[in-house]
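Complex shown without one protein chain; remaining protein chains in place.
The block that comes next holds chain A.
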Amino acid sequence: MTHEPVLTFNENGIYCAAGDFYIDPWRPVDRALITHGHADHSRSGMGRYLATDAALPVIRHRLGDITAEGIAYGEKRQIGGATVSFHPAGHVPGSAQIRVEVGGEVWVASGDYKVIDDGLSEPFTPVKCHHFITESTFGLPVFRWADQAQVAAELNAWWAGCAAAGKTAFLGAYSLGKAQRLITMLDPDIGPILTHGAVENTNAVLRAQGITLPDTIHVTPDLNPKDHAGALVIAPPGALGSQWSRRFGAHESAFASGWMAMRGVRRRRAGDRGFVISDHADWQGLLWAINETGAENIYVTHGYTDIFSRYLNDNGWNAQVVPTQFEGETLDADDAA
């Protein structure tokens, strides 16, 4: 093959020369195709944005006044010499893998993804391609997610226990995606679901685009915690243990993240409880997704990149590590989920 690769990686991000656009660039460029609204994939300062119709409201909400266009899942669009289309990544509502075809060669940039159906995001669909760009946030065999129903049962049992003991249950989660997924997993019969402003703002955006979420109560300065006995409060991790949370008196705190699978991290970060739940694929999920694409060439962008690509190379793929500024699921920043 003597022709230029369809996608290349440069200091601005993932670049398509045939269409002169970038996917999830981390520096300002003229034309950006965005996989989803998390801050490490969707940054300010781009000339033009293209994202799925379902992802766009949150992106607009976060980035303010931008020049942006929406696209439906599966819709084909010609940009220069490239044909692009967006396909569900299952990561958060509106998230997409971006398929780019030039001269019969197909590349897919998957952004962040998970392969199980969370009941909220458009479920992941494998896209056949020759070259697949993948994350590996949880690319170690120690990560294996339990069924969502089982985690939901644990979560609700914990909440019910807190409520019975007269304590408020505090649950730390990212305000886009994870928080809404958790809200749908909760059993509203246990008590009221209260939300931090950052979570409620995202709830409002998603509800406005037609996504159904159970009722939540926004914690405003004049809210009296005593009026909401047995409540569960969902807030960004940073708000737990802060001044903001103190007004609720006796409480237990928990954190929901794939990182909670590791006991050491759980003990460092989780407060009282850690629930293992992630919007990224676990080890089996990553391998399944890669297998389904039929791609021979794999580019690993973030996570346990060295280890994961070595495993792929040992098992017949042609894999390489590509340094990017994507962060995957962090325990610390609220946004980069």
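Note that in this section a residue touches a chain if its C-beta (ideal position, glycine included) is under 8 Å from a C-beta of that chain, and two chains touch if they have at least 3 such contacts; residues count from 1.
Here is the rule we go by: contacts and distances are computed from a predicted model.
According to its UniProt record, the chain left out of view corresponds to "DNA ligase (ATP)" among "Aminomethyltransferase", "DNA ligase (ATP)", "NADH-quinone oxidoreductase subunit J" or "High-affinity branched-chain amino acid ABC transporter". Checked against the full complex, the candidates A:Ile133, A:Ala261 or A:Ile277 give a single residue touching the omitted chain, namely A:Ala261. Considering the complete assembly, chain A touches the hidden chain via residues 140-144, 146, 259, 261-265, 267-268, 271-273, 304, 306-307, 310-311, 314, 323, 325, 327, 330-333.
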